[in-house]
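Input: one structure, supplied below.
Here the complex is missing a single protein chain, while all its other protein chains stay put.
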């Protein structure tokens, strides 16, 4: 089982056509621009007929040794060590790479169209044209699914939810389970019990959202839980009831957001971040992996750490944290010096 | 897509009836207690005919501006700025709010009764009266499900498990997968391998438990994994084999509890907490979000942090942690002062 196991979806285009499709420049008068490019591959696995890309500088060395026919690179990149490699130069190599993948491989071809007969769509739900619903999916009463969506196997969308157009939800995710809402009350028998609060809100997923596998997005207690347009959510994320996530956010795997928190647009929330309830995360905020956010975060701020701190402060804090043994040594030395000075003073 | 999208389940009662139903007091001789209340809404989304509530002091300002007809509040609350707002006074506003939601909206009406034909219940399993089993659910051999339970779509309950009465399990959760039990052994060929240990225990879920979506509760290796009566577990939680959770606990999203740990009654375990295996968490313990618990926690204790520390100590530790740059500055200043004192001493 090698890298060759991966799906060959491409049929091939000439290098010249590919450059045009992805908005890249080829060096003038280069011979061989009619060569056929068939696949996109990584620097180290590409061979003849493949295009690859360099975006993460960590992999720059591999440009010298890749066996790819062509590489999508930033305008400033040269590669004298690998003269046979055709460089496709572009301002935004990663975006050009995404266009190359779309051109050569395309998006998944589904094994069926529309609602699969072994999915369960409630008769009062509606499903837009062009939407593909895989086996084992459940769509609850009165829920509306937009056009050109994809619900992968065993996705569950509870009652009364609203899913926009071109939404993709991966296998096993659950949209609209009851929020974690209980009123803890001392009952007549003296026992404190958690009494279920009916969760009468819903979930609204706006257009162009993608949601990974095994993610849970709870319905609002009253009112909506909202995932804004174009926001992308990874696998195994948990979103609490009444959370509002603005458009064009990124939430990486295992992120947890507690109830009623509001997140602005273009937020980037890295893996395993936890955000407490009832706070406000501004627009354009970045939150580093494993951070714990317990207070509002202003617009355009990067925070790091648990508890989350502004990035530059957090970097100092965490550096000093790892240096605590040195700090302790310095304190010991100081204590000794002060003792000696005191003794000396006493002698004086 | 606005807040109006949320489910209208209510049919309406008079304010007077509502006050009686939720155990709240209306000011004496207030006119208008026959006004019809139809829905429960948040302070900022409520309008005429709605009841709202104030429990979190963070939202107290909104009482002045809410357009609700009535608000459930603590006995001490007044609102002179919003004279039209009827105040429903009660000792426990959040509990009264839960009763109002039950009275006005009720719990979910299921689209079918009993076991849905596209669920798979093993012929040797039993399902109590009044239990609703949604499509895609799997109930394994010899498993017993009590009365008046709800198993939402694609829930899996493995073989030989015991589910009490009035248990709710949300979509995609898995009850009784094999625990993570392997004997790591150097085989005859010199390779260390992880050998599967048959997990011959089961999971016991007692009465009135609610479990969120995409949560996994592993079966005991030998003996039970137990979730005690009335305990509520959120989404994407992972409970290891042989864990015993006492009655009336709360486990928030992404909590992980490793094997054989015993948790007392009325534990509150906040989001993303990790608890190691083979330890004892006492009764009435509270564990703050993202804490890492590596040792026993006595009854009625609050712990915070990773590693978890008693709350008051942890608060000082985390405060000083965020102040490490200041601590470093103080040490630098001391070092300078001591150097100067030494120099001065030398001069003397």
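Going in written order, the chains are labelled A and B, and every chain counts its residues from 1.
By our rule, a residue touches a chain if its C-beta (ideal position, glycine included) is under 8 Å from a C-beta of that chain, and two chains touch if they have at least 3 such contacts.
Just so we're clear, the structure is a prediction, and the values are computed from it rather than from any experiment.
S.K.: For the chain not shown, which residue from B:49, B:130 or B:292 touches it across the whole complex?
M.R.: Of the listed residues, the one touching the omitted chain is B:292.
S.K.: Among A:78, A:124 or A:342, which one touches the chain that has been omitted from the display?
M.R.: Going through A:78, A:124 or A:342 one by one, A:342 is the residue touching the chain not shown.
S.K.: Touching the hidden chain in the complete assembly: which of B:258, B:281 or B:297 does that?
M.R.: Touching the chain that is not displayed is residue B:258.
S.K.: What does the interface between subunit A and the hidden chain look like in terms of residue numbers?
M.R.: 1-3, 5-7, 9, 40-42, 45, 56, 58, 92, 94-95, 97-98, 101-102, 105-108, 111, 116, 118, 134-136, 152-154, 168, 170-172, 208, 210, 212-214, 230, 232, 234-236, 248, 250, 252-254, 266, 271-272, 289-290, 306, 318, 321-322, 324-325, 327-328, 331, 334-335, 338, 341-342, 345, 348
S.K.: Please give every residue of subunit B in contact with the chain that is not shown.
M.R.: Given the touch definition above, subunit B has residues 118, 120, 122, 136, 138, 140-142, 154, 156, 158-160, 162, 172-174, 177-178, 180-185, 191-198, 200-202, 204, 206, 214-216, 218, 220, 222-224, 226, 236-238, 240, 254, 256, 258, 272, 274, 276, 278, 292, 294, 306-307, 309, 313, 316-317, 320-321, 327, 330-331, 334, 337-338, 341, 344, 348 touching the missing chain.
We take it that only the chains that are shown with their structure count from here on.
S.K.: Between subunit A and subunit B, two copies of one chain sequence, what rotation angle (nearest 5 degrees) aligns their Cα atoms?
M.R.: 120
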